[in-house]
Every structure is written in structure tokens, then in C-alpha cells.
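Only one protein chain is missing; all other protein chains are in place.
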Amino acid sequence: MPIPKPFVILQPVSEETALIMKVRSILVQETSQYQEIAIAEFTEYGRGLVLDGLVQSTEADEHIYHECLVHPPMVAHPDPRKVLIVGGGEGATLREVLKHGPVKRAVMVDIDEKVVDLARRHLGTMHMGAMSDPRASVLIMDGLKYIAETEEKFDVVILDLTDPYGPEISKMLYGEEFYRRVSSIMEEGGIMVTQAGSSFYYPETYDMVLSNVRSVFPIVVEYNVWVPSFGYAVNFITGSSNVDPANIAAEDVESRLRARGVTTKFYNGRTHIALMNMPIFRRLSH
Amino acid sequence: MPIPKPFVILQPVSEETALIMKVRSILVQETSQYQEIAIAEFTEYGRGLVLDGLVQSTEADEHIYHECLVHPPMVAHPDPRKVLIVGGGEGATLREVLKHGPVKRAVMVDIDEKVVDLARRHLGTMHMGAMSDPRASVLIMDGLKYIAETEEKFDVVILDLTDPYGPEISKMLYGEEFYRRVSSIMEEGGIMVTQAGSSFYYPETYDMVLSNVRSVFPIVVEYNVWVPSFGYAVNFITGSSNVDPANIAAEDVESRLRARGVTTKFYNGRTHIALMNMPIFRRLSH
Amino acid sequence: MPIPKPFVILQPVSEETALIMKVRSILVQETSQYQEIAIAEFTEYGRGLVLDGLVQSTEADEHIYHECLVHPPMVAHPDPRKVLIVGGGEGATLREVLKHGPVKRAVMVDIDEKVVDLARRHLGTMHMGAMSDPRASVLIMDGLKYIAETEEKFDVVILDLTDPYGPEISKMLYGEEFYRRVSSIMEEGGIMVTQAGSSFYYPETYDMVLSNVRSVFPIVVEYNVWVPSFGYAVNFITGSSNVDPANIAAEDVESRLRARGVTTKFYNGRTHIALMNMPIFRRLSH
Partner (left out) sequence: MPIPKPFVILQPVSEETALIMKVRSILVQETSQYQEIAIAEFTEYGRGLVLDGLVQSTEADEHIYHECLVHPPMVAHPDPRKVLIVGGGEGATLREVLKHGPVKRAVMVDIDEKVVDLARRHLGTMHMGAMSDPRASVLIMDGLKYIAETEEKFDVVILDLTDPYGPEISKMLYGEEFYRRVSSIMEEGGIMVTQAGSSFYYPETYDMVLSNVRSVFPIVVEYNVWVPSFGYAVNFITGSSNVDPANIAAEDVESRLRARGVTTKFYNGRTHIALMNMPIFRRLSH
């Protein structure tokens, strides 16, 4: 069990922990207006998307992240027809959303055209053509602006954004005011979900995000799942006025998945129960 | 989110992934007959035990590992009076076992006297004096030999051993023949549990261990939990003739914990349900 | 030839290159008013002083750095009686200076009392008691202030400072105005030397320092030597009105060393010739 060499990625997990992963080749390294974009072949994880030095998705484990981001709120909603995804440039969140039969329209808004273009060309195993699905609209624009200006309302809003502990812009995407705006474009009976970084490594940030969601939505549910190539268990938080993902039985999850024609690799009725019951990871102080 | 510096530990997670964690000081670095032993102060994880370059336990997260190793089988057993721990030199597994009121006798067998001595002196926040509990017997000897020679029988056997993908000696500790011997020193109605490394990074090894347990025990249960300082979700496998940890309700877990006076930081009735339902992590091939 | 593990130091060499060195133990890690100070035992380099994450000196190779910093200007000066050292907190520069018989007085000015105290206690193999030599005065104060206020003049001034590419304060120590002040406290016939970082990795900075020295001193000599634990060949620049280290024969170096009772491990007449003739390393652009 040696340290991998010679070519590796050095990925920060926190201020004081990092993950080294062996890389076979680097397909693309480009700088967009917003970030540094790379697509690499990892020896152990297959092809992966890396933004600003942080792995977003790899073929070996993106299903864990994307299925757990999308299906708990989608399944909890009884009839999700219109879905908004903010972020999610590689198209895998869209792919999972479109698996649900009731979906009539899925809008994906990503700020970075370069990410979306590179994903289209190089990450076919991730988007599986979802961006060309007739029900999908892929918009290149600032998610904040879209939410402020749209006159549509959505049953499910999925916030697949960069981590909350990054620069100012992303803090704007995890603030109370932001969730208030998200709430205003949700249909009655709608639900939103956001990824929320790592409660273990960034407990203050996590608690801040949680508190902001709680100040807007009466029903808030937390869950998390380990994503190997992230180096941590990623947290998710849902917010809604009346949809409660923690209050569905495994069998009901299964029957909704079946009825909607959803097939998955990691998520199912039992996974749902596990997600809803697993404690939030917190570092013990010492 | 920079790479931590200047002093760090480089910990292999698999052949092609490693974890870097910042170190404040190195209290001890010694070589015993069996392994290289270090005790370090990590900036993010507090004090930790490192054997052959692999983190075994840190103050920030060892409760996750030890509570999930010990309590599912202990709670599933209706009346665990005699418990055997093989390995577990830092004493934290023993600490968790002794929380259960019914326990009359807990034998801990570790091969490496140096680990046990250093743990006694430097890892008090981990063992919490457990090794001096009147119900505990701490033996320095080869676990294989102990199991072959003892005439005692145990209600619960906890195998807290080095990873299955290491050298020959540890493979001997995950083989069918070994589990047959373990079975022979279990009371009727007993249960055993072993940690089983990472199913994500070492799927073949994991499947081999699982198959070996299955060939000896009729009731086999798999579960896993992410341990941050390991860099992966560690797997556990229980084996028994009639005790099934997957078949207890959250409330029953809670009432047994209460009745036995067990208090914990991570594990509880809902955690139990989560552990029993979370899928086994497997890398997707690409 | 594996990557060293588990405990290592990650030392930046440039923006895009770093050195990993295995560490056996960390004796001290403290933060002073000026910097983070560590003293570590390296497996391959023995004990070493680390400031702000950068190795300053290790037992295995500090003689290369300190002998090459001190002896070329000291030998080039025909009769160095009064010597000023700015920086050099671990005392090894002072140790080399005091080897020269003619030296009657050596003033060492270091801004960081904590470095000097820790060096006194833990780096005896480096200072060898030099700080207690009756000819030595060790002052804890800002070198800039000392140079501005002192009424003494010196035959040799040795600038053993942090690298020129660090924060503002150190840029003040490599500027034209600074060299003008240094010049003003030099005896006629005096010489000064400064370490000048890496011309290979920081060519613009190096050229700036060189240009600043040239704008003050008519005779300027450049030389460099590889220091393994730095990860690069460190550059030195001397400045003087009439002393030219490049213009001494190997035999004259040897006879001066002999006459002054100087014994060394790396530097001698031939080394002097090598230093004066080795090209300045420059990265080729591509």
C-alpha cells in the first residue's frame, strides 16, 4: 500500500487534510471566466471532472453523489413535474432527474458554458445525453439571476453548487435571502435540496447553512453519504413547507421508483432509510 | 483550502489513493517485534495511534469506529455476559464493551505488548481506564493461539484486527478456518463481528472475507460507516447461528441501551437502522 | 525508492515544486511574533530548523550553506577584524565567522528571540557554543534598525536573511536603499555578502537583488551551491569597493585558511575556485 506515483492529484479536503489520487492522464485543463476546469483519467476512479482543484464527479462514484442528491426529494414529492437544477454542469444531476416519469420539464442553469461544453464532449458516461432530452432546457446563466427573474414555479429545486466554504459568490448561494428567493419560485407542495459540504470538517459553515434553510422552510431534513473521491461524507439539506423525505417507508420509496420507471445503482428504499437515519458526522473536539 | 504543511502524515488508503493529514507533533515512534508504532498529535483529529503508517484511532473520530464495531452485535445479543476482543490494543473497543451492564467478563487479547503499553500511557482519552476494570483481562499473546487453546466460551467475539489486505499473518485472521475456530469458542446464541477493511477499494478481499464468514455462519450481516481519518467507509461483518442485528427495531435498540446503561456519541437506535440499511460501497468499473 | 511515509515535511521550493522529507520527530513547534518555528529530526538530515515551513539548516548539510556563505568573503578580505551578521539565528554563521583568527568582534543581530533561544537549547551541533564566545555579541533586534543606528563600522557584513521572495519586510532587506545603508557601516576595504534565494526558480527576484547590489557596489561577485535540504542551489552575491573574491588563487585561499586556523568540511581552495566559476543556474523557457 504505497503512496501513489508518479502522477497524482492533490485535492484539499479541509485546511489540514488532503487526498492524493493517482492520475493516468489529464484530458483537458482550461481556465474559464469562473474557474479552472480539468478533466482527468484517474487510475482508480475513471474519468473525472475537477473544478478549481476539487473533484466534482468521477465515473467510479458519481452515482453515489448524484442519486443521493436527487432521489430523496424527488421521491418524497408525490408528483414532480417541473424541476430546476442550479449548477450540475456535467449533466449527471439532470440525468437522475429525468429518470422520473412524471417530469415534464427540467431546467438546468449553470453559469459556466465551458464546463457544460467540456462535459458534453468528454463526460458522456455522466450525462448520458440528458442535456439533449426534449424535456430538458440547459441555460448558461447566473443561477441567482435566473431565480430572481424567472416567472416559472417548480415542484423540486436542486441546488448542486460549489461548496459553501469557498469565495463570496458561493456564500451568496447558501444565505437566508437566497433560500427565500428559492422558496418564492417553488410550487405549493414543492421541495428544495442543497448539497451542504462537510459537517465534519466545516461544522460552523454547515450549521450556518442549516440555520439559513430552517429560517425559511418549516420542514428541514438533513442527510449525508460518503463519496470516496471527495474524501468525505457530503451533507444534503432539504427544505419544504409540507414534503418530508424523512417520513416515507422503504416500501413506498420502492413503489414510487417502480411506478416512475427509475432504476439506480446505489439508491433504493433501504438506502433512503439509511440516509434518513445516519447521524450527521461531527468532529469531536479534543 | 491549501495542502497542509509543513508536517504531515502520508497515509495510504489504497494502492492509488492516499490521505495527507497535518501533524502538530509526534509523541512516540517505536518499532516493536510486529509493527511500527507511532502516536501523533494531529491538528485536526487530536491524538492518534498509527500502526505501520495507518491511522488506527484518533480522538476526533474513533468513537465512530468503535461504537459501530461494538454496539450492533452487543445490542443484538440479548444477554452478553462474556466477551472476547482480539486486537484493539488502544483499549477503546474494551471501553465500549464494558459499557454494557450484563458484561461480567471481557477478555482482550493483543499480540503487541508495546502497543498496549504505549496506549496505557498516552491514549487515556481512548481507553478511559478500561484495561484496569475488574471485569477485564488484558492478555498479551497471539490471538490465533488464544482461540486455539482457550477452554472458555464467549457470547460475543469482536475481531478488531489489522486490515485483511496486509501480510500473510492477517490473512490467516480472515480465513474460513479461522472463523471455524472462532465459532467453536462461541456460546450457543453467540455472535461475532469483524472489521473487514474497505469494500470500495478492495472489493475482492472484502468478498473473500464475506464468503469465508458465510461458509461458517448461517446468519451474516454486513454494514459500514465512514471514518474520516481512515479515508474510507470501514466495513463490518457479523456471523451467528441465531442472532441477527438486522432484525431489531430502533426502539428496541434504544431500550436495550437504556436498560444496560450504555451512553454513546454516535450510535443509537436510528444509527443502528442506518447501518443496517446503508448499501455496501462498491467502486463502479469504467 | 518509494515516497517517504508516514510522517513528512512538505516544503515549498517554488510555486510549482516542493520537497518531501521524512521526519522522525518534531521537537518543537512554536509561533513567535515573527514566524512559525519548528525544530525537527529528519531521518535523512538529522536535526533541522524550520521557519515558516522552510528548512533553514539541517545537521546533514548546513555546513555546505554556512561555509559557502561565510568563507568566500572572509577569505577575500585580507584582515577581517570586525564582522556583522544579520539573521543567522541558529548560530552556525557565527560559528564559521569565529573560526577566522583575525576576528576580534562579531556582532550577530537577529530579530527573533525565540529562534535564538530555541537554537541555543536544541541546536548545539550547529552553533557549537559560538554565541557564548567572548568575541561575540548576540543582539535581539531588527537588523534594519541596528544598521540605521549603529556607530560601528565592519570589515565584513554577512546578510543571512529570509528569502527575498517572501513578504514585504524581507523585500526591504534586499533593496537598493538597504544596501546603501549596509555600505555606510562598512570599513573602507570592507565586503558584504547576502544569500539571494534561487536564481533558477525566481529569476526575476534574483536579477532584482543583483541589480540592487550592483547599483551600490562597484565590485559584485555571484556564486551558488546546491543545498540538498533546500531543494535548490542557493545563490550568494558579494558587494565591495575593492575586495574581489573572484580574484584569489586556490593556493592563496588555502594559505589564508591555514594562517587563520580555519578548518572546514566542504570549503577549501578548490571549492573557492569551483564557486567562483560555476554558472548561475537559470531555467530555460520553453
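Observations on the structure shown:
Letters are used for the chains, namely A, B and C, taken in the order the chains are written, and counting of residues starts over at 1 for each.
The working rule: a residue touches a chain if its C-beta (ideal position, glycine included) is under 8 Å from a C-beta of that chain, and two chains touch if they have at least 3 such contacts.
Predicted model, so just to flag it, every value in this text is computed and none were measured.
One chain is missing from the display, and on chain A it is touched by residues 3-12, 20, 23-26, 29, 38, 40, 50, 53. The omitted chain makes contact with chain B at the following residues, 2-3, 5. Not every partner is drawn; the one left out touches chain C at residues 1-4, 10, 12-22, 42-47, 54, 59-61, 63-64, 125, 165, 200-201, 226, 228, 231-233, 250, 265-266, 268, 270-271, 273-279, 281, 283-286.
Operating definition for what follows: only the chains that are shown with their structure count from here on.
Separating the CA-averaged centres of chain A and chain C is a span of 53 Å.
For the pair chain A and chain B, the distance between C-alpha centroids works out to 32 Å. Touching of two or more other chains is recorded for residues 3, 5 of chain C.
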